[in-house]
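Please read through the structure below; I'll follow up with questions.
Apart from one protein chain that is not included, each protein chain of the complex appears where it belongs.
By letter and in written order, the chains are A and B; residue numbering begins at 1 in each of them.
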Amino acid sequence: MSQDRREFLATAGRVLILTAPAAAYWDALAEGKTEPEEAAYRMADHFWGMIVDIDKCIGCGSCVRACKTENNVPLEPFYFRTWVERYHVEPLSEHPEVDSPNGGYGGFPEKYAPGDKAKSFFVPKLCNQCAHSPCTQVCPVGATFESPDGAVLVDKTYCLGCRYCVQACPYGCRFIDPRTNTVDKCNLCYHRITKGLTTACCENCPTGARQLVDLKDPRDPVHEFLRTHRVHVLKPQMATGSKVFYNALDGSVR
Amino acid sequence: MNRLFKDKEHLVRVAGLFAAGIVLFVVARAVLVPKTFGEYGHYRGGALADVRANPVVYAGRAACVECHAEEGERWKGGKHHGIGCEACHGALGKHAADPSSLKPVKPDARTLCLGCHATNVAKPAKFPQIDPKDHMEGGLCTTCHDQHAPDKEPKK
Partner (left out) sequence: MEESLLHAVQGYMYPNEVELQWSILIVLYPFITGLVAGAFILASLERVFNVQAVKPTYRLALLSALAFLIVAPLPLQLHLGHPERSIEMYLTPHTSSAMAMFGFVYLWYLMAVLVLEIWLDYRKEIVLMARTETGWKKTLYKVLSLGVDNVSEESLRIDDKLGRFITIIGIPSAFLLHGYVGFIFGSIKANPWWSTPVMPIVFLFSAIVSGIALVMLLYLAVCVLKGVPVDMPCVDTIARYLFYAFLIDFSIELMDLIHRIYEADESFQSLDFMVHTRLYTSQILIQIVFGTIVPLGFLAFTQLVKLSESARRGIYTLAGVLTLMGIFAMRWNVVIGGQLFSKSFLGYTTYKMDFATKEGLLPAIVLLLLPFAILWALVKVLPPWEEPREAKPEPAAA
């Protein structure tokens, strides 16, 4: 089967799975029901994660912009629920050159010349929704936690703003929202995925480099994907139980 | 009793103060700990509902094709089928809920297209890229490419 057709079926498969509950949500909203039927979603049926495909990311920054729009993330520099990094690995170098201009919000202006024998690629980053998350371990009061369906969430009314969780995250995905003085981070668009929608970043990624996955759903293409691709997690030595799986991740990625 | 506590009365009073403190603490806990705390784990169970109640800003492509079936068909058949509508047209959750409340703005074709398609060394080699200076510099991409199905002839 040609690559194109395979990709189309995979994407169509995902869209189909999400279409029915998503359509139901929008119908309910259009009918003026402000609270759509929540009973349909059961936490025990889901265990969320994400696949990021490095071979497909083009560094357009759509995901960064979409996330900031969807989740009302401050537009000032430094605060990102998700961001994209550009890696430039010279042959035989010990360290890659990495940059992320405003997190990749406006894309990546070209600064390298083609044909310089280096390896370059983009790496989207986000909260890894760890199953053994070191950040929730250190919260002194229980303001951040792993939900039963696998999302790591923040209780903004309970957070003290002590910043211990920010220190404990090995991936740098947390920050303090200066408007609320509480911690904030990617929560896998929990308010969307519990309604049958996909995350804002996955929705807006033009190449399918980011795909929301439900590890508990036997129909989810993730199982086949993990079986047939070489996938990695970031910083595996930290044993965080990261549920963001990277396909074609280069060894130089930090 | 007096003989038992002779010379120790001050300690009894200290013990009393400590006991009072502990009682106060226990009472305060019973009153102040949020009711849903501990339902699912060491956190306020109500927080799950709080997060779920956040407003949805992007409608998602499934919602768009419900009304825009014609564009949807053209889109599904072309090379841009993997791209969500709002990736180019902006967040339209409000529009999906009530079309008259928010009218989508037509994106500026060249700026938008080049965002993905301008050459960049870090982009995967098989991704279609063009050098903006060599390729119809300053021109509108939609002159030759149908934005919804770029491998097909543009709609006249």
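Going forward, contacts are C-beta pairs under 8 Å (C-beta built on N, C-alpha and C of every residue); 3 or more make two chains touch, one makes a residue touch a chain.
The shown structure was predicted, so the numbers you read here are calculated from the model rather than taken from an experiment.
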| item | value |
| --- | --- |
| Chain not shown, its touching partners among those shown | A, B |
| Selected from B:Asp7, B:Asp108, B:Glu137 or B:Glu153 as touching the chain missing from the view | B:Asp7 |
| Full-complex contact with the absent chain, from A:Val52, A:Ala151, A:Cys173 or A:Leu249 | A:Cys173 |
| Of A:Gly59, A:Gly103 or A:Pro124, the residue in touch with the unshown chain | A:Gly103 |
| Absent-chain interface as seen on chain B, which is shown | 6-11, 13-14, 17-18, 21, 25, 28-29, 32-33, 37, 42 |
| Residues of chain A in contact with the chain not shown | 76-80, 83, 85, 95-100, 103, 125, 134, 137-143, 158-164, 166-176, 180-182, 238, 254 |
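The rule we apply is simple: only the chains that are shown with their structure count from here on.
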| item | value |
| --- | --- |
| Chain A and chain B, separation of their C-alpha mean positions in angstrom | 10 |
| Touching residues on chain A, where the partner in the complex is chain B | 7-8, 11, 15, 18-19, 22-23, 26, 29-30, 38, 43, 55-62, 66, 69-71, 86-88, 107-108, 110, 112-114, 116, 118, 120-122, 142-148, 153-158, 187, 190-192, 194-195, 197-198, 200, 203-208 |
| Contact footprint of chain A on chain B as seen in their complex | 34, 37, 40-44, 47-48, 50-63, 66, 80-84, 86-87, 91, 96-98, 115-116, 118-124, 127 |
